[in-house]
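Missing here is one protein chain; the remaining ones are kept as they sit in the complex.
Chain nomenclature is as follows: A, B and C, assigned in order of appearance, with residue numbering initiated at 1 for each chain independently.
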Amino acid sequence: MKKPSKLGIGVIGTGRIGKLHIQHLSQNIPDADLITICSLDTETAESLAVQFNIPKIMTDYNSLLTDSNINGVIVASSTDTHVEICQAAAQAGKHIFCEKPIALDLEQIDEILAIVEKAGVKFQVGFNRRFDVNFMRVRDAVASGEIGEPHIMRITSRDPAPPPIEYVKVSGGMFLDMTIHDFDMARYLIGDEVVEIFAVGGVCVDPKIGEVGDIDTALITLRFQNGVLATIDNSREAVYGYDQRVEVFGSKGMVTADNPMTDTVTFSRSEGSRSAPLPDFFVERYKDAYLTELQAFVRCIQEETQPLVTGADGRVPIVMGYAALKSLRENRPVKMSEIS
Amino acid sequence: MKKPSKLGIGVIGTGRIGKLHIQHLSQNIPDADLITICSLDTETAESLAVQFNIPKIMTDYNSLLTDSNINGVIVASSTDTHVEICQAAAQAGKHIFCEKPIALDLEQIDEILAIVEKAGVKFQVGFNRRFDVNFMRVRDAVASGEIGEPHIMRITSRDPAPPPIEYVKVSGGMFLDMTIHDFDMARYLIGDEVVEIFAVGGVCVDPKIGEVGDIDTALITLRFQNGVLATIDNSREAVYGYDQRVEVFGSKGMVTADNPMTDTVTFSRSEGSRSAPLPDFFVERYKDAYLTELQAFVRCIQEETQPLVTGADGRVPIVMGYAALKSLRENRPVKMSEIS
Amino acid sequence: MKKPSKLGIGVIGTGRIGKLHIQHLSQNIPDADLITICSLDTETAESLAVQFNIPKIMTDYNSLLTDSNINGVIVASSTDTHVEICQAAAQAGKHIFCEKPIALDLEQIDEILAIVEKAGVKFQVGFNRRFDVNFMRVRDAVASGEIGEPHIMRITSRDPAPPPIEYVKVSGGMFLDMTIHDFDMARYLIGDEVVEIFAVGGVCVDPKIGEVGDIDTALITLRFQNGVLATIDNSREAVYGYDQRVEVFGSKGMVTADNPMTDTVTFSRSEGSRSAPLPDFFVERYKDAYLTELQAFVRCIQEETQPLVTGADGRVPIVMGYAALKSLRENRPVKMSEIS
Partner (left out) sequence: MKKPSKLGIGVIGTGRIGKLHIQHLSQNIPDADLITICSLDTETAESLAVQFNIPKIMTDYNSLLTDSNINGVIVASSTDTHVEICQAAAQAGKHIFCEKPIALDLEQIDEILAIVEKAGVKFQVGFNRRFDVNFMRVRDAVASGEIGEPHIMRITSRDPAPPPIEYVKVSGGMFLDMTIHDFDMARYLIGDEVVEIFAVGGVCVDPKIGEVGDIDTALITLRFQNGVLATIDNSREAVYGYDQRVEVFGSKGMVTADNPMTDTVTFSRSEGSRSAPLPDFFVERYKDAYLTELQAFVRCIQEETQPLVTGADGRVPIVMGYAALKSLRENRPVKMSEIS
């Protein structure tokens, strides 16, 4: 008893996010048929295939792209492979879900976006936080005018622990690796474009991060076209857990999304009251959002609608990252128009 | 690529809870192989089979019990069928997960428990709330002595809306249909037995409930063997949603489990601050708990351990329900020993 | 520059509550002129007179009652002196604010109430919690129908530490000493009379309390005339502080008053999140309420209105206390009408 109209999907990459997508596609998205996993790490791929009952595994993504049963691909391989895979996939007529960042080079991004447009395939970028139920409600409150005209926005985004120094070296720097999510969130929540960015930052968490030319702590000011003033604060290490909050303040009120806690239990003892800790990290915090973004990808193919996160949405935060970097280096506000 | 050692499972019943078990078994429990759905409602069964890729559907549970690929059965049919199905399943050597209540007749329960014991099969009763992460943490806090000796417990359990009057008529009354969960929770959290019960109740929500001889509002006092005093309050209609809270107070502190909210969003406007509503009802509220209880069932078969909710755990709350009913009718505290 | 129409007030008793009244009258109630302190503890009285600039101190309350500048007296001496002082004060035409309990003997209370009525003086009883801003809002929500018809009420009232055993011996027992406040709160919040009481209790905190014939832990069920079911839980020792909460659940919603915290500071560290402790005890918790009740007393004299807590309000909780005690001893629900 097999459902006829399922979408054939292939996943490229079996890292942390790739695994999560594989799990969601095979267990929780009845309209998707996960046919193939493609990975250079054959051991992991085999083990996932057994665990989730996936028919094929392969190491060369080109074989996957010639499979006519495949309608869409999930590009979850390392960032430096996105360009060639996306180009090949678009040319093979496959719809594409591409993890963030599309690429670190703006010219390459433009190339991909052009090819995708010409091929007429769907292209959705993996800004999973847009699909978090809390942030969606904040966006709704702003879009519907429930808080009036937005004036001030605050985004707090702090990781529980810094990544390995080897990763930091090739990450493109904190703004392009970590803040990129917050840049996207800023645009998403306000529904408008940023015109100028001012960034301050420093090395507070680990001097090694400084030694490889990066920062681990930052405070970024955004000025939107519509006058909204926003601040993002980032740290690579919040010892109390993965801290992800937003607040939008407007003429008719304020809407905030606080951290979801891991339970609702409170202990009251003589030394005070203690409540649950924060989620450990993004897989735990955004599990549902990762599922919802894939469901949205499947649906936009089925219903032939525009993806909820477009290629342009994937490009702008990269530009914002370069503007922030320039601002940090030159210690002055940098206009978005300064980054080509 | 199929995992060898999966447990073959059959589900009997495709009502609200049956459907949930079917979804969990087919999507989220890799160690289970949901082979057969058995239901008199063939339309629903067929649709579920297609949706979740289930090989067989049938209407007669006896055929299911003769299938040697089936290791365990989930009995989620209506309460009045539990007795014969559980007996047949035990005699067929199948492990049994039986929804609550096992039966409303204590003699029948004793019969089932005897047969199950003789057959040497696992028998787990569907008290799903024991697997809620919040209540598990409360239980841990009590069991570990973190709050010292427990003195007072409060359980609030209110449904969002009363069931249809036709259901009320055959439900066995609020104590056996609804409070039964709270009776189980009380025993679970304290880890001790109740010796005396005093119940007051009334018809506040809907006079029709009174007309069929039931109540819709109750306040129950429990006295435990170890001296703990507990109160349960129930209503069939909390207009603000499904309200499920517990509090245990002891010599070294207090532990509470509050309701999980549907999001973490707060609106601050001139008229005050507004936060998220409660979950609608039990499927939403206890989704994870329903999954965890099935995982525990599968694991107790695999690891040949005692189920976490035993047949005795399924029986005692029924006795408590009868004691509460007697107390309500006679307006006096009733000892558990008064109910045979 | 002295305000002409100030009310002359005398305070009798300089214990913990007496001192608080003295401070409030001399500092925060411009319409009151605290003329005299009367106390057998002359040292304390003298020190208070200096601190708060009070003209006269005396040891014999009769001298106070003959002072024509005195319009009203605050009776904050020990319970066993209330009867004779209130009688003498009423006969001297002084308005009376009497601390709770008026007396432990119902006949004596009736006598006082008769004398007071005959003398035509105001008589307000010191149920301070009615003047707590949080509980007032809960009362308003119930009275205004904001939560519809009330169905269930829960009152939690736990002291931080038991009183000295010498005090316990003469206190009249937990129901008359401690629960009396909750009995009053129950009547106040629902605005109706209790018809039946069932109480269970035990000695969990300190065996010495049991040795002198009292209990330290209790759970009390109240049934109101209008059908509301209520539960009060009490403990003499909550190690986390003075715990005072109420909840009223009705056909259109629920209203709760939680504990006010001592500050709004939260610490998030790797071991979890920690917030402020509860207030230490009643002076800290109900400071504002103690002031508001005295302001109400002064105002009811000035405006010649009925006191907000009448003599009858002072009597009924005593009856409730005796009913609870009888219920505890006889292990059965006791009707209010059983206590004469």
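Keep in mind that, in the parts below, contacts are C-beta pairs under 8 Å (C-beta built on N, C-alpha and C of every residue); 3 or more make two chains touch, one makes a residue touch a chain.
Owing to the predicted nature of the structure, the values given are computational and were not obtained by experimental measurement.
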Considering the complete complex, of A:Asp67, A:Asp192 or A:Asp233, the missing chain is touched by A:Asp233
Considering the whole complex, which of A:Val125, A:Ala186, A:Ala218 or A:Ala257 touches the chain not shown? A:Ala218
Of A:Leu40, A:Met58, A:Cys204 or A:Val316, which residue touches the hidden chain? A:Cys204
Touching the absent chain: which residues on subunit A qualify? 148-149, 151-152, 154, 156, 158, 198, 200-202, 204-205, 217-219, 221, 223, 227, 229-231, 233, 235, 237-240, 243, 249, 251-254, 331-333
Subunit C residues that touch the omitted chain in the full complex: 1-3, 27-28, 30, 49-55, 133-134, 137-138, 141, 146-147, 252-260, 262-270
Residues of subunit B in contact with the chain not shown: 239-241, 243, 268-278
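Methods note: only the chains that are shown with their structure count from here on.
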For subunit A and subunit B, what's the span in angstrom between their mean Cα positions? 39
Residues in subunit C with touches to at least two other chains are numbered 239-240, 243
